[in-house]
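After the structure tokens below, expect a handful of questions from me.
Of the protein chains in this complex, one is absent; all others appear in place.
And then chain A:
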């Protein structure tokens, strides 16, 4: 009886397994996941006049960047029939969720989208070409708009316009002038070699030369800044834009990464660098720890408020004296959802940000970044002698020297977390060579693009 019972149980179990297996085979044989064809953008009649109807617009933005709050408040003040809801999430969560948000049935009308990824290929972003013609954006700086374009091969840099920037960033070095005076530094370094000797002098005096953090990868402002001074700018840009055949493994990039390894070995970085994240190193620098820190114009207003006149901001010096400057910078890029029901209104808002004097002033005041748009348009004003004013001058200088490159972390969706952060953590603690860093990042890139 017992035997019989066990057999029955076994048989039942086998039946269950067979049922599950059958179900899974059926599921696997069923249609493949995902939509087969990209959804086509709804064709709305393009207009450059704002509706007089009540419209509510939604914006998905990054945490810690209050620019959209200020801009939407000002826009609603000027156009009371247009109201906004701004939702915020951390950079990491927002970039991870963006494709799903855009594909959902209720996408945000406007979304902060640092990485385009497959969103254009999947038909999730509104093509802004009709508006480019309607609003006359051909008068705007073409080089600023180029990285916001995507062509048919899903390569950035040319093709149709899918994004606009709310402010355009530029990066450089902040220097604590009080510590500089102690070390005997009177002016910002003019070459990388001068920067190195300044750091050596600080180290000798027991002052931390570089306040940086790499828990979340931000030390890569320094890594790329070093690479920028040696590498061919076009090669780097092609790599970031995913141009076919572009490689990260270039002599210039290796030389730059090796310089970082040298600085790591010399003890120029904080010893707990891999436990320090962005807010921590910024506040530690502002509290007076470290002679230099590499950061962007977005930190200018806050740093000024915390350090008063004890700080200055300048472009990363070139390797050889007098050579043109190269600096990372990018549009604080936003895209319009293809499924948005209010494309005309949201694009009107974007155009307003670039053309309205009050909006342009807000962009500068909040972000320290140039508002872009038509270069002949009146520029907003910064307080004389302020870091923001310096940041504006830096932006203009990089513009005139044509020295802007995008951030290498924007190359692919996964490269920052998957390769750049972990490998840089090894590089800045002297665990790997510059060549190893460059090779690993390129390998990851190739694999991610191949899928």
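Some points to look at:
Convention: a contact is a pair of C-beta atoms (placed from the backbone, for glycine too) under 8 Å apart; a residue touches a chain by one contact, two chains touch by 3 or more; residues count from 1.
Note that in this section contacts and distances are computed from a predicted model.
Missing from the rendering is one chain, named in UniProt as "Sugar ABC transporter permease" (options: "Outer membrane lipid asymmetry maintenance protein MlaD", "Sugar ABC transporter permease", "DNA replication and repair protein RecF" or "Thiol-disulfide isomerase or thioredoxin"). Checked against the full complex, the candidates A:109, A:198, A:216 or A:406 give a single residue touching the omitted chain, namely A:216.
The chain omitted from view is touched by exactly one of A:78, A:92 or A:234, namely A:92.
Only one of the listed residues, A:86, A:128, A:185 or A:276, touches the absent chain: A:276.
The chain not shown here touches chain A at positions 20, 23-24, 27-28, 30, 32-38, 92, 95-97, 99-100, 102-103, 117-119, 121-122, 124, 214-216, 271-276, 412-414, 417-418, 421-423, 425-426, 429, 431, 448, 451.
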